[in-house]
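One chain of protein is taken out of this complex; the other chains stay put.
Right after this comes chain A.
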Amino acid sequence: MDQPGFDYHIDIPGTTLFDGKQAMKGYALNKMCYAFNKEENRNAFKADEEAFMEQYGLNNTQKQAVRDRNVLAMIEAGGNIYYLAKLAGIFKLSVQDVGGQQTGMTTEEFQQHLLDQA
């Protein structure tokens, strides 16, 4: 769905603004990730990922992105990074690991990229 009256966004390469459009697309995925605040839900996911994703009603694109541990694909599928960070925690990925994955760098290269901006 477009929102023509509110299409005030500017194009920022490499950035997906988490707006109403993304929120509509990603609700199930984000709701599942929000559930990971509780340890029992993290354990249930680890025990049976497919059943847990089914329970939260993820669509096939979202499920595949989670299976692939592909953060860019999760964002494309409506994921919000604050909730995805909880999922990344289950996979023991730090924010630098996630940064490296999205930018095509190793974690070490990504850390150097951060230092280089000082």
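What we mean here is this: a contact is a pair of C-beta atoms (placed from the backbone, for glycine too) under 8 Å apart; a residue touches a chain by one contact, two chains touch by 3 or more; residues count from 1.
Just so we're on the same page, contacts and distances are computed from a predicted model.
Only one of "Protocatechuate 3,4-dioxygenase", "histidine kinase", "Response regulator" or "Rieske (2Fe-2S) protein" fits the UniProt record of the hidden chain, and that name is "Protocatechuate 3,4-dioxygenase".
Contacts to the hidden chain, counted on chain A, fall at residues 6, 8-10, 12-20, 23, 27, 30-31, 33-34, 36-39, 42, 71-72, 75, 80-86, 89-90, 95-96, 98-99, 102-103, 110, 113-115, 117-118.
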